[in-house]
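Take this structure first; my questions come after.
The complex appears here without one of its protein chains, the remainder shown in place.
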Amino acid sequence: MDMNGGPRIVGFLCNWCSYAGADMAGTSRMSYPPNIRIIRVPCSGRVDPLLVVKSFQQGADGVLVAGCHPGDCHYTEGNYYARRRFALLRPLLDFVGIEQERLRLEWVSASEGRKFSRAVASFQEELERLGPRGHRG
Amino acid sequence: MVEEVRDKARELLSAGTVECVIGYERATDGITARPLFAYSPEEADRFILDRTCVHNLARYLLDRKGKPTAVVVKPCDSRTINLLVHENQIERDKVFAIGVTCPGVVEAHWGETTEGLQSRCGSCPLEVPVVYDHLITVPGERQPRTGFPELEKLEAMSPQERLEFWQQQFQRCIRCYACRQVCPGCYCPICFVDQLDPMWVGIKIAPPENQVWHLIRAFHLAGRCIECGECQRVCPVNIPLMLLNQKLTAEVEGMFDFRPGLDAETLPPFATFRKEELEAER
Amino acid sequence: MVKVGVFLCHCGRNISEVVDVPRVAEAVRHLPGVTYVDENKYMCSEPGQAAIRQAITEHGLTRVVVASCSPRMHEITFRRAAAQAGLNPYLVEMANLREHCSWVHADDHEAATLKAIELVKKAVARISYNEPLTPQPIPMTRRALVIGGGIAGIQAALDIAAAGHQVTLVERESTIGGRMAQLDKTFPTLDCSSCILTPKMVEVAQNPNIELLTYSEVESVSGFVGSFEVQIRKRATLVDHVKCTGCGICWEKCPEKVPSEFDLARGKRSSIYIPFPQAVPVKPVVDQVHCRYIKYQEFEASGAEGKKPPQCRICEKLCPPQALAWDQEDEAVTEKFGAIVVATGYDPFDPTVYGEFGYGQYPDVITGLELERLLSASGPTEGHVLRPSDGTPPKTVVFLSCIGSRDEERGKAYCSQICCMYMAKHAIVLKEHDPEVQSYIFYIDNRAVGKGYEEFSRRAQEDAGAVYLRGRVAKVFPQDGKLVVMGEDSLIGRQVEIAADMVVLAAAVVPSRGADEVARMLNISYDSDHFLVEAHPKLRPVETHTDGVFLAGACVSPCDVPQSVSRGSAAAAKTLALLSKETLVGEPTTAVVDALRCSGCQLCLEVCPFNAISTQVVAGRTVASVNEGLCKGCGLCSAVCRPAAIGVKGSTHKQLLAEVASLWT
Amino acid sequence: MQSVIPTSGFRVEVERESGEVISRCYQCGKCTAGCPAAFAMDGGPRWLLRAVQLGMRSEALDSTTIWMCLFCSACHARCPAGIDIPRVLETVRHISLKERRPPASKEVALFHRIFLGQVAGLGRVHELGLGGTYNLRSGHPLANIGLVPRMLARRKLPLLPYRKKVRWFKRLLSEEKKSGD
Partner (left out) sequence: MTKQVAYFPGCALEGSAREYDVSTRRVFAALGVELLEVPDWVCCGASSTHGRGQEVALALPAHALRAASQMGLPLMSPCAMCYSRFKLASLELAHPEARARTEAALGQDIGELPSVLHPLQVLDEIAPQATVPLDIKVASYYGCLLVRPPAAGFDDQENPTIMDRIVAGWGAQPVSWAFKTECCGAGMALARPDMVARLSRRVLEQARQAGAEVVVVACPMCQANLDLYTGEKDTPVLYITQLIGLALGLSPRELMLGRHLINPLPLLRAKGLVNHG
């Protein structure tokens, strides 16, 4: 758990849609839980499964990968590859005891500030429900 | 049928079709089998073929790139050839595949073999190699498909139980990387786990690091594992590694209707996509 | 050892009223590598930037972290400031303390401050792995290629040439002019189409900056913006166009007449021909399918028995400059271009799918484009509109709109945009040709959006007396030598039957044959109707997803002459912006391959959306290699690379891993 | 002239029962244009679809259009939106019947009633009987009468019907009727 309570979330946000969406949440003052750490990547398709696994090893309770909506990828198809990759990574994590709910893929466009803040909030709730990793209580 | 192997090997070597024939010979324990690299027709007499011939010999093709080589392949091993051809590691026309049909193989460890077949044979979809230049039919009833029983057992557990199960497994790992060395899909010049800059996996041999290694290793084989089971066979501390591979094999087949190595053309799951798919699995 | 300077921004009170900035300063002061920390009310202000510049020089900073707003806001600002102080701009990182912290955690100052500290830590951890990047200068070949010699392509070529740049115009047919050349008059001004088009065509032929390649097709394209390598196949004309004077004896005397494609088979042409009198160039080509001498040669070659076809060769005998070149062969030329304009235009939709209209079955059912040829003075009937069936002048003409348009079942879902207006035009022109003509126009929605268009369609009704009936026609059938048109006028809600002398179908506009192949060659996308896709439908309507490739005319969507012309000029403007440069500076954040790590599995080749990756042999091993000109730095390759052999500059494994590793420590 | 207040309820009702998306119709009129029965209809298929789109319920339910349809499907085959228009008309007719509204064409309604009655009672249709009953009940005892002797002369009309009650169908019919209430 984070020093100021609540589950820790690492967010990999694509530069073109989702990072801008998070900015939009800021600009429109839509607050969300503070325990997310956002890492800016060029495209959701850039996110290597290694980074996700390392994040969990680092102590993250959840990992959020966010990219442009299907069809809107700045690089035309990156998010489709991301979708396949994480669709397979989730069951594998689940299989070794890291509940698949802990890895989330969201589509957030540059205008969807509200969607982003809600996504973080609902992810936080989900993770609280699951409890800290490894020992559910 | 052993004779058939030897004849074929002699023929290929004396005709100069290949420089080397990779097959099996009896190990010095007199019970199990071991690989034989025959370079001359004479050596061909030493070839054997029975249910102790467990090794995936096709993996050695990676060490003979560009050199005409014949290799004895069981159905599972034969998928290696398609995998490596698709991934531009070997040239099909440099390989002469001596395919053998397979009723399944036994657990073989130094000085001892089991009666029953290896568990992974139960999930094997094949009886005949998917590629061969010459086919040898081995008599014997093939055991009925059992699917992935251990897998289902584990899937039935709670995440917590699974976590504990795997922590027990992973903490035994001594990171000898035998699983990698024997794997036909592991041919990277410098494996990510050996890289120091950046250091993906800590040098410390402890469960967290070991877990990263095994997860990523399994994921790097997602849509690529041809189910030869060698990783599990060679693991000195008996970690049931095939469970991880089988899990992904099942998921890949379920999501993308794809099973690796059945042909050399179909694009593997990570090389392509469909616009309308997977919104549920996200 | 890096020297990191951290610059904390209060952003007025935007950050500081939530985040305890001094506390953040204290917390990060002793981070490894940090040698300087400063705060400022407005980092982005000139004094703020000055502070950064000064610190870089005075404290010899080798890295700069600015903790302020979103990098999407001011990254460029601070990179520029660093560059001014002689620091490579890519050694600047930002921590987003405003949009991602103070603005969204205003209710919890403590948490916000702690998060701010971690965000700065994260940036510091990352920045020690930043490397100085210098954009690769891409040499610009200052020549443009225009594919398609219709009005859009002509306009683009002329504009580019007018700016003093070399341009090559490639046209598949033996003349330029495209669809516009087939038109009789143009709406809404009723200018004679060839009268306004021909001068432009001639100008193309005469402009020293324009290389005109007719009867030629683009065969392959490689390379990228600044240096496209294009292979063009010049089809054999069997006429030496250098010798040929275009005197016209050959096509007058050639005995083998065949249906004219230009007249849509409503007229005839010779087997050695120019498509129409104003063709440019005025040099004939030999139709190798129909030419008698070619047939003769084939017969000889086949060694078949029986009666030989005539040798003919009349053209050759009569040609004053002896320009016939029977042994001429196709010629492939490869040229380099900096930018490419695609103007492949449109074809009319084939109405035969609608059995109920009997097109192709009843000779007097024709398409709008065919009517243009009948109306044209240079057309098969010298401008006298006559019924194909019996050569009599039609008195009652019925127009059917949306043939193939607005029909998801058997046609296209979209509106073809030009039909409403050309039906009005036809009604007016027919009336001018013959005052006794009565036109009936079945329309669904009369779309007259454009300067002077509504007035024009009023004119069709008020002056030319065309009767507009709102509704689609269900069936056309012959009766007593006429064509009965069964429709409904949905305004009055009654069925309508008209006995017509001629029925004109407003066939939909579809992308021209082969446009999709061109798109594939250029790695640009096309939609389900095979129209080429713009980079952005509103804000980048001329660009494509491939840098240096621009779209003009009807290959994007149906459009009329004025739109084609402006699209042509727009594409030219975009092209000129590129050609005006000696070199291009691309983003340096591209992928790079570590040949020692690459396993050569070539998965990256499959996933790269820009075909930027190919293979090369390094030390006897086949490994991936990135074309920086094509690479956009998306990193798809990097994520699928098992041995982490491909990295993306500015988003390297080390940088991202360092960020992850810095968290909660 | 009465003004229309557009509502969507009826459209949704018809779309649900027919499975056809009526909002896809953009009133091009190709259906009515080629409708062989349009001359005998008040509005025609295009009008009917419009009435449904605007929620003109009673006008639609009481129109002759839904009764005159010959189910030749020319409209369906040509509709650019691919709407199965006869099915829509049939659906509106069904609603009208369920609500026991006086059919806008007594003749057609009567004919179908007698026809199905025969099917239920005899198992098959007996043309002479059908014609006879229809004429009596429709109040046009002499309709088509000119044909009868000529047809009889050519033995086109067998005098005696086939008989085999179809009880399950009788039951079905009555149930379906009840479902209206």
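We call the chains A, B, C and D, going by the order they appear; numbering starts again at 1 in every chain.
The rule is simple: a residue touches a chain if its C-beta (ideal position, glycine included) is under 8 Å from a C-beta of that chain, and two chains touch if they have at least 3 such contacts.
The structure presented is a predicted model; accordingly, all values stated were derived computationally and were not measured.
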| item | value |
| --- | --- |
| Chains on display which the left-out chain touches in the complete complex | C, D |
| Of D:Arg16, D:Arg100 or D:Lys156, the one touching the omitted chain in the full complex | D:Lys156 |
| Interface with the unshown chain - residue positions in subunit C | 354-356, 358, 361, 475, 477-480 |
| In subunit D, positions touching the absent partner | 36-37, 39-40, 66, 68-74, 76-78, 84, 86, 90-91, 93-94, 96-97, 105, 107-108, 110-112, 115-116, 118-119, 123-128, 130-131, 134, 138, 143-144, 147, 150-151, 154-158, 162, 164, 166, 168-169, 172-173, 175-176, 179 |
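Simple rule for what comes next: only the chains that are shown with their structure count from here on.
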| item | value |
| --- | --- |
| Chain pair with more C-beta contacts, B-C versus A-C | A-C |
| Inter-centroid spacing, subunit C versus subunit B (mean Cα positions, whole Å) | 49 |
| Centre distance in Å when subunit C and subunit D are each reduced to the mean of their C-alpha atoms | 53 |
| Rounded Å distance, subunit A centre to subunit D centre (Cα mean) | 59 |
| Multi-partner residues of subunit B (at least 2 other chains) | 192, 200, 270 |
| Set of subunit C residues in contact with two or more other chains | 607, 640, 644, 653, 657 |
| Residue ranges of subunit C in contact with subunit B within the complex | 596-603, 606-607, 622, 640, 642-644, 653-654, 657-658 |
| Subunit A residues within the subunit C interface of the complex | 2-4, 8, 10, 15, 19-20, 22-23, 25-27, 29-32, 34-35, 37-43, 45-51, 54-55, 58-60, 74-78, 81-82, 85, 117 |
| Residues of subunit C defined as touching subunit D within the complex | 356, 402, 406-411, 444, 470-475, 486-490, 493, 495-496 |
